[in-house]
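These notes are about the structure you will find just below.
For this depiction, one protein chain was excluded, whereas all remaining protein chains were kept in their positions.
Right, subunit A next:
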Amino acid sequence: MKMLFTSMTVLLLSMPAIAQEVAIDTSNWFDDPSTLTQIDGASIYASVCAGCHMSNGQGAQGAGKYPALTNNPNLMATAYPISLIIHGHKAMPSLGGLLDDEQISTVVNFIRANFGNHYTDNQASAELVKSMR
């Protein structure tokens, strides 16, 4: 049985549009009952966003859908993903209590620079997130 329990991988489409297998270490997941404790963008994405938007940002479609983040022009404005993460909208729950300002800005910058998105201008900052709470 233990053989089954290997480390986990997430597929990331990074800057030069090359698919990469990046191992995500989950050994430090589940560290706190009420907040996420991941620090880098890829880990934050993999531990919470990927639950709905899927591991490579492709989204999902059922009776309702989770929008794809790949090549998503809505990510052009930095404030848009920040606002959605803090406050939620429609099926998207508010994650403002699970993630702190630093984590939100980090994961927003990650999403805007990955999955075929190239929005590296107007980077999110913890201060900006704080001002939008």
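Just so we're on the same page, contacts are C-beta pairs under 8 Å (C-beta built on N, C-alpha and C of every residue); 3 or more make two chains touch, one makes a residue touch a chain; residues count from 1.
The definition used in the following text is that contacts and distances are computed from a predicted model.
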**"Succinate dehydrogenase hydrophobic membrane anchor subunit", "Tryptophan 2-monooxygenase", "NADH-quinone oxidoreductase subunit F" or "Zinc ABC transporter, ATP-binding protein" - which is the UniProt name of the missing chain** = "Tryptophan 2-monooxygenase"
**Asked** Which of these touches the unseen chain: A:42, A:98 or A:113?
**Response** A:98
**Complete:** Touch assignment to the omitted chain, from A:52, A:79, A:113 or A:132, lands on A:52
**Item:** Positions on subunit A contacted by the hidden chain, ascending
**Value:** 1-2, 4-6, 8, 26, 29-30, 32-36, 46-52, 54-55, 60-66, 88-94, 98
